[in-house]
Each structure stands twice: as C-alpha cells, then as structure tokens.
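Heads up, one of the protein chains got dropped from this complex, but the rest are sitting where they should.
Labels run A, B and C following the written order; every chain starts at residue 1.
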Amino acid sequence: MAVATLGHVELNCPDLDASFRHFHDVIGLELEREEADRYYLRAWGDWHAYTLVLTEADEPGAAHIAFQVEDETDLEEYATRIEASGYDVRWLEPGAEPGQGTAIRFDSPAGQEFELFAEMEWVDVPDDKRSPLKNQPQKRVERGIGVRRIDHVNCYAPNVEECSEWFQEVLDFNLREELVLDGHPTGKWLSVTPIVHEIAFVDDDRHHFNHVAYYLKDATELDRAADILKEHDVHLKGGPGHHGISQARYIYHDEPSGTEVEVFAGGYLIFEPNWQPITWTEEDMPEALYWWGKGRKFSGAHQHSDAFENEPE
Amino acid sequence: MAVATLGHVELNCPDLDASFRHFHDVIGLELEREEADRYYLRAWGDWHAYTLVLTEADEPGAAHIAFQVEDETDLEEYATRIEASGYDVRWLEPGAEPGQGTAIRFDSPAGQEFELFAEMEWVDVPDDKRSPLKNQPQKRVERGIGVRRIDHVNCYAPNVEECSEWFQEVLDFNLREELVLDGHPTGKWLSVTPIVHEIAFVDDDRHHFNHVAYYLKDATELDRAADILKEHDVHLKGGPGHHGISQARYIYHDEPSGTEVEVFAGGYLIFEPNWQPITWTEEDMPEALYWWGKGRKFSGAHQHSDAFENEPE
Amino acid sequence: MAVATLGHVELNCPDLDASFRHFHDVIGLELEREEADRYYLRAWGDWHAYTLVLTEADEPGAAHIAFQVEDETDLEEYATRIEASGYDVRWLEPGAEPGQGTAIRFDSPAGQEFELFAEMEWVDVPDDKRSPLKNQPQKRVERGIGVRRIDHVNCYAPNVEECSEWFQEVLDFNLREELVLDGHPTGKWLSVTPIVHEIAFVDDDRHHFNHVAYYLKDATELDRAADILKEHDVHLKGGPGHHGISQARYIYHDEPSGTEVEVFAGGYLIFEPNWQPITWTEEDMPEALYWWGKGRKFSGAHQHSDAFENEPE
Partner (left out) sequence: MAVATLGHVELNCPDLDASFRHFHDVIGLELEREEADRYYLRAWGDWHAYTLVLTEADEPGAAHIAFQVEDETDLEEYATRIEASGYDVRWLEPGAEPGQGTAIRFDSPAGQEFELFAEMEWVDVPDDKRSPLKNQPQKRVERGIGVRRIDHVNCYAPNVEECSEWFQEVLDFNLREELVLDGHPTGKWLSVTPIVHEIAFVDDDRHHFNHVAYYLKDATELDRAADILKEHDVHLKGGPGHHGISQARYIYHDEPSGTEVEVFAGGYLIFEPNWQPITWTEEDMPEALYWWGKGRKFSGAHQHSDAFENEPE
C-alpha cells in the first residue's frame, strides 16, 4: 500500500480563457477535454488522461490536488487513517471526475483539499500524434515550451511542521529536505518516489496554493523555455536558475489567473533506503533556495524568520 | 521488504593499473580505498563509500554485482526465496567487504554472481571536498568526465526470459521494457525504482558481463563527455545518442581491461503503479535501441534473431 | 571590396509541395512569398527577405547560390575579374529576384550557377511576430526545429582544387581547412567571415549540389532538433555529431525533393589574420569529418581515394 505519484491538480481560474490559452499556447499542454467552465489538459509525456484541470472561479488557487495510490484497496485504508487523524473523508463515485475510478477527498491540516484515487484512464492519442517511441504517450508538442510531464505542487501553509508530519504519518510520504530558519520549520520537501518532492510546504501565515510545476524533457531545454516565455510577454519571477534544495533547474512565472507555475528540470534522485532528511538553516540561505540563478521574492507573509523575507541576493 | 537500489559492481581487471587510471583520470571517479590488488572508487554523487571495485583477474567481467535491500531483515527473506528457487546462498560476515554489513551472495540463472546487502558506510569526504550543497556528497570532480553516480548494469545471458522472471519473482524487480525479436525474448529492462532499469539482460549464447553505466549530472554534459573521451584516445563504440528503450542519452566505450562502460544521462521515469511493460519487436528496431545517434555493434553471439545482428543503421 | 556573406540558395524541387511542407513544418522556416511554382522562405534570425527559394524542377539541386557583396560597386569589379578568368557574366536587373538590386550570375568552374548581389530588402515582420529583442528580426519560430539562420552550402565537384583556387583568387574567399587524401585534394572549406566556411567543395566525379545548412540558435538545441526530425519520420543520414573540420555539431537528412539539408550549430571562429589552412589527411580521417557522433555515407562517386569511400566507423 502506498501513494504512488502525483496525479493532477485542479486550478481555480478567475480568468479561465486566458489561463487556458496560456497553458495551451505558452506551456504547450494538450487540450484533452472541454466542459462549460472547465478545461482538462496534460503534457505530452503524461500518461493519464489529464494532469491539469482549469475551473472557472472567483479566486485563484488549487481546487484540489490529486495523488494516485497503488491499488483500489489502498483507498479504504487511507480513508481510515485520515479519519483516525481527525479529518473528514468524502467519497467520490467512479466518473465523478472524467475517466477516474473511486476517489476520496479530504482537507489537509492547512485546509487545502486533496484527493486520492487508484484508477485513471490513460490518454488515447490519435494516430497522427503517436510517437515511434512506444514508451512515450505521444509525440513532443512543438507549441510553446512543450513541457514533458507534471512534476510537483508547492503549498503555502501556516503550519508547515504539522502538514509535513501528517503527510508522513497518514499518507506515507518521506521527508527529503527541510529549511529551518531561526529554529522554525520554514519549508518541507516530501516525496513518495525517488524525486525529492511531489509536494512541498512553505511557511506562510495563511493557507494558499503556491505553485504547480511541470518538468521539461531535460535540462538542455531550460534556456529555450526562458526564450519562449519572454517572447510571449511572460514576466520571469525567478530563474532560470538552479535550486540548492532538490538541485533542480527552474523558472517561475504567474499564469494569467494569478497562480504561480514552475518550469522544472534536472534535480537529483534519492535511491538510499536509509535517507536522512537534509536540514538547511539560515546560514545556508545563499545556497538553499538558489544555488545559482535569479531568485524570486516570496509573495507570502512569512511569520517566523527574517532570513526568508530577504530578497535573494 | 524490497531491493532498494544498485549498490556497487566489482570488475575483474586483467590490466588493473590501466583500468584504475581510466576510471580515475578519464571517467573522473574518486579513489576511496586501495588494497594490494584492488581499488575502491565512487562518483562524486555517490553516497556509498564505493560503487566500483576493480580487482586483478585473468579475464574481464563482473566478479559480483551488489544491490542494497531496505532492511537487514530483508536478507533472510530473500535468502529463503533464493534457496527455494533452487540456488545456493553464501553468507558474508559484516566487513567482508569494507564498510559493508552482513551480505548474501548467489548466482543468477545465467551464472553471474550477485550480492544483497543492507548496510554500507557512507562516504566521509574531507572538508576541502565538501560542497555548499548539503544534499550532495561532495563537490563535483573536475577531472575527466566527472560522472555523477552509478546507474545500472547490463548482463549478457543465454536465458534472458528465465533471468527476467527470476529477478521479478525472487527479487521483486519490475519488468519495464522488453525487446522481442522473431518471437524470442532478446532484451529485458528491469528496475526496483522509477528509473527504467537498474539491470538489463540481453540475449547471448553464453553468460558474460556487458557493461556498467555511470550517470552524468544531466544531459547538458553529454557532449563534453564525448570530447573528453576522444581527447584521452578512447574509441567511442556507440553514441553520443539517444536510446529508444529507456529514452536515455548514452556513450559506449571499453575500459582498458575490456569491460564496456556506458556514460548515461537523461531518460524517463516511471511513476505509474500499473505500468505495463513496453514490448518492442523487430519492426521497432530502427527506434528501439537507438532513437538517434551512433549505434554500436554487439559483441555477443546472439542466437535467435538476425534483426539483432544487423549493424545499427 | 569583398564578398560579405551567403545570401540565399534556390533549390530545384521535383516535389515542390512536399519540400515546402518540410522546410515550413519541420525545419521551421517562415513563408515570406509565394508564386505559382516558387516559395520564398527564411529562418527567424535571417534579416534578408528570404534565404531559401524553392522552385519546381525535374531534378533536385541548386538552381543558384547567391552571395552578398559589400557594395553595389563591387559587382562591376567582380564581373571584370570573373570574365578575365574566362567565365561569362550575366547581369540581372533590380527586381529580377524579389527585393533584390542589380545582380550578376555566373557558373563556377564546376558548372554550378552562382550569383552576387549588393542590395536585398530586409524582412518586414508583422507586429505580432516582433521580438522584444531589437537585434533579432522576429520572435523565434516554435514550429518544427525552428532553425535560426542560413549558414553555408556544400558543393560536390570533380575539380575541387580548381574551384577552391578560383573562389580564393576571383572572389576573395579564404581557404580555412582542407582534406587531402592520398595526395589528392578531396575537400576544401572556404569563408569570407570568421566562420570556417560559407562554402565547401567535396570531390566527386560530376558536379552536383551537396547540401544547404541552417544554423540553430545554439548547440543546446541540437538534441531537440533530432527528436523533431525523427517524430516527423525523417531519416537521420548522419548525426547528431561533432565535426572535426569546422568543429560544428551537425545532423544530416534529405528533404523530400532529394536535396541534403544539414542542421548546424557550434563550431569555432577564426579571428587570426595570418591563419594558415589546416590540412587533414587520410591518417586524420577518424577525426576529420566526424570527431564524434554518427557519420554519413557519401552519395557521390569519389574518384581519388578509397579513404573517403569508407563508411564512417
């Protein structure tokens, strides 16, 4: 029994059409399904029928974040654990989301809605999009950046430590790296696979969604992504650069509805079964978030440490 | 209980000193320990005390291939399974290999010696080699290619199907991709993590070790690796190129004692819990092994299919 | 007075429409003008109104190859020199080719038609294609490979030495590198700028056009170009690789009408005023044409050396 991977993210979009155009034209996602107030998209390397849902809403943020579990029977066990930890579980019928089997929904300790599901239809691409690479869902997308696959989410939370422990204890995530500033837990990076994080929590005095990240084919394509964003008049909030934590290459920007998006590549993998979380402190700040490259100012109101408030050098 | 990751490989070296110089000077591995007829080396991104052992011997090949299990108690369970499958298990005392805990040794269905261990000391680098990146064992090595970490092994075997099934059933490996030529299983790629393979078996009429692969920091560094190899007078048997199977970038060469070495980067990750093995056949050969780039002729005597004998186009 | 740069190439296209689709969709050139049996295209980084003309014809090859001279008055001087060397000059009125001033046409010693012109309109891109980069003619093209600019031409000739000397003496080209196999001049690379060649001549027993090359933004984009070509079902005749001569990265393929196209990047620049041509011989063949990467077989019937006939290793 395990959480296997990040499945999809549903973003609330005050400007739905502009957000769709951005993710389709600039990020290079494929439109897989369209409803009245909703778009379903995925990257060319995503096997699932969709990995991003854009939904009309008054405020930006994540409507829900969905992880896939290994097996349908895992849902009951995780539901039991979630309820035992004091949180409600809502069951979704198969098809409540298109192509998806039974699912459960629940709020995280920071109030963010999450979902677990076991079954999701895989994409069925038309013949002219099939790649001779049989281990690739379809040909690369030439439009815009052409990101490869969904990678991770990052959530602001006022209770980073509580969120991290809850995801470890209830959902079997592994704590991989953490940022502790002036003794306060400021950031936590957790994963269920060898990548450093499918989810991170970053200190802020209220809950709000930070960003969703899509991975490029590889690090050779980061510079082209920066060109493409700039030529589409997108402001680069941070990057191109190289994180310390996760060691990944990154570019940050905001999509038109106001949600931050990270274009991601590189990084390192954790294969060691006895991995001990890496702890970074205020002394490591010059390297922790931005090993090199343009950092970004944080929009959140970080409560516990001035070290984090400082602009990146 | 699980096999967690590839730990190390011990190579037999008819020309031990030349092999050491090659792995140290050209590949850019660090010398961690030296005995009378043996060198212990690792890449700058390897946490284990060593990932490559070079041992004086009459014929090239792998003396043993070691995987790490999650927990010391896993060893007994795997020993039971191995013996139940009809193979002998030899127990090694802690310290039988430097820094390593209790281990078991056994032959694969192709006669290759393998090892499982749970505990291995991590490298303790001197202060001047420490990186400000706390999630990296040490600074990058500037010498030679400067590969990042051990990645996988590839074994020739006359009984590819049997080897693959045995690693799946006895050792819990997952079959990720396979090559079936004229109805005969010709190659199998298996992993215990989201990378496509920590081990592959390729059809040949006798057992012998094919290659060990080290991973670069990322795909941006493959071209420099080709330059460095060429300037050290190393013949590039294949690559630089891009595999179909695994989607990784590669360069092949032989080290001075005659064992093939692959320099590796890129690739894709398998996060899907319900992954079905990708099957490539003779019709896919133009893409299966070499999506693009220079292929290599195989040294083995492949028995079942002419498709495999053909030179890459 | 000087020849300044390669201007444009007119290709004969037995399958005009397929060639247009290839250069537009796969190579990522922009269509700038269309006539009954002719397309005018350019890359996003080309300032000239067009750099490639596709013309309906029975046989593939180059209808003409046009270089730009520094000044209108240079045309008369070069015309005088060309005639003095024994070749006819044909004068073209301004506008004989769209947007072009007065031009002269003449045959090279191998019988290939060449052109010199001084004035050519620059591209006038619509507002939505303008880049914030004022030193770039327009935004990058996302379609297909999206090459940056025209780079060079390569011509087969039975009289390589004569062609090279004529371009040096009559047109002020500089010989940068040469391949001499078994004492016979087999290849000559010449330029009027610090790049190694705007034109090369390669030994063959009859005249025919070898290839036109377009340059990528930079070497980081070569691997993506290979992916794109493969996903458009284009056979890679050679590359990705790294030439010895010119040190450039390359991929070779044939466009649908049968003319070879090279996708080009990297390379070195010659700033030294007292440069002496680099001479490569049969002993250097392992590095001369293909320092690393997949070589290509030559289609020509090379008369003088078996070394050249050999397939690349």
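The criterion applied here is as follows: a residue touches a chain if its C-beta (ideal position, glycine included) is under 8 Å from a C-beta of that chain, and two chains touch if they have at least 3 such contacts.
Since the model is a prediction, treat every value here as computed from it, not as a measurement.
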item	value
Which residue of A:V3, A:V180 or A:A226 touches the chain not shown here	A:A226
Touch criterion as defined above, residue of C:E10, C:E177 or C:E260 at the omitted chain	C:E177
Contact with the hidden chain (one of C:T5, C:T102 or C:Q168)	C:T5
Contact with the hidden chain (one of C:D17, C:E93 or C:D218)	C:D218
Residue ranges of chain A at the interface with the undisplayed chain	219-220, 223, 226-227, 229-230, 236, 240-242, 249, 287, 291-295
For chain B, the residues touching the chain missing from this view	131-132, 139-140, 142-144, 217, 220-221, 223-224, 227-228, 230-231, 233
Absent-chain interface as seen on chain C, which is shown	2, 4-6, 45, 47, 68-71, 132-136, 177, 193-196, 217-220, 244-247, 265-266, 268-269, 271-273, 278-280, 284, 286-287, 291
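The rule is simple: only the chains that are shown with their structure count from here on.
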item	value
Chain of greatest Cα-centre distance to chain B	C
Two chains joined by the most C-beta pairs in contact, as defined above	A-B
Between chain B and chain A, distance of the C-alpha-averaged centres to the nearest whole Å	32
Sites on chain C at which at least two other chains make contact	220, 223, 227, 230
